[in-house]
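Removed: one protein chain of the complex. Kept in place: all other protein chains.
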Amino acid sequence: MAFDSLGEFLAMGRHGLYVWLAYGVSVGSVVALVVAIRARNANIWQRLDEEESD
Amino acid sequence: MNGLKTLWHRLGSPRWFYQMMKPWQTGLGFVALVALLVGTVWGLAFAPEDYQQGNSFRIIYVHVPMVVLAQSAYMMLGSAGFVLLVWRMKMADVAMVAIVPVGMTVTAIGLFSGAVWGRPTWGTWWEWTDARLVSTLVLLFLYVGLYALREAIPRAESAGRACAVLAVVGLINIPIIKYSVEWWTTLHQGATFTATRMSMPIEMAAPLIVNIIGAYCLFGYLVLLNMRTELLRRERDTKWVGALRTEVIDGV
Partner (left out) sequence: MHPTRRKRMIIVLFILAGAGLALGLVLVGLGENVNMFYPPEDVVSGKAPVETNIRAGGMVLEGSWQRDGQTLNNEFVLTDRVDAQFPVRYSGILPDLFREGQGVIVEGQLNARGTFEAERVLAKHDENYMPPELAGMGEAAQE
């Protein structure tokens, strides 16, 4: 570990705001992208189902 | 040569592609998840801080994989556009549709994380006179433009060709991004990794390499899933999709 305590880890020296802002937005965007692309796939399957039952 | 030609023809077959790529998609998705978790935790908590930048340097573990991937993705997009224009291969159009949203998101993350790092380090979020920054913004606009162009043209075939032309012309931006730090005076530094030199000790570089591998695998997973989705959508009236439906219902 590069840090001695959880508090130090969260503080990131003087740079906590920057590090956590960058990581937070990035991880959030990647998760949103994965969810959106998986949802698009699920949506197509659902449409295929509906067409089948028509 | 013959084997290559067979593979080329097979790649053009929706049914073959849909089935053969399923295990690749699953495998890449799994490797991506593991690599990104390991690389990110390693980079955030275990890698040493930088002697000048302190802990803000840890943003590199997000920023570099994303911007590297943003450029690679565009090169694939441009190549797909080229294949579509010359060979009229429909699979190339499917690939373009699948890559654009991924490339767009990745470029946006790269720009954002770079800005957040630049603020404490250089003293500015953004610098209009920096050629590296501006050419990367142009890359984002290209992705957005390709997305909008496809939405704007109702006929699928025309939309595909228009996008292919834009994608191919946009390839010019890639060497500009790469050499911007050498051709102009920029705030952005030169490459840390080159073929002959690594200006970073291994304990800092290792998590970065893990995250770069993870980012490429994530890209592979997302593009394959997105391509397979697009194939289902385009081929929904064909026999093979019908057969696939029955398989799912029968639980095979």
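Note that the chains take the letters A and B in the order they are written out, and that residue 1 is the start of every chain.
The rule we apply is simple: contacts are C-beta pairs under 8 Å (C-beta built on N, C-alpha and C of every residue); 3 or more make two chains touch, one makes a residue touch a chain.
Because the structure is predicted, anything quoted here is derived from the model rather than measured.
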item: Displayed chains contacted by the hidden chain, counting the whole assembly; value: B
item: Given B:L7, B:M20 or B:A191, the one touching the chain that is not displayed; value: B:A191
item: Contact partner of the left-out chain, one of B:T6, B:T26, B:T124 or B:T246; value: B:T124
item: Hidden partner chain, residues of subunit B it touches; value: 48-54, 56-57, 60, 82, 85-87, 120-124, 127, 129, 165, 168-169, 171-172, 176, 183-185, 187, 189-192, 199-201, 203-204
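Here is the rule we use: only the chains that are shown with their structure count from here on.
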item: Subunit B-facing residues of subunit A, complex; value: 1-3, 9, 12-16, 18-19, 21-23, 25-27, 29-30, 32-34, 36-38, 40-41, 44-45, 47-48, 51-52
item: Of all residues in subunit B, those that touch subunit A in their complex; value: 40, 44-49, 54-56, 58-59, 62-63, 66, 101-102, 105, 108-109, 112-113, 116-117, 119-120, 218, 222, 225-226, 228-229, 232-233, 236, 241, 245, 248
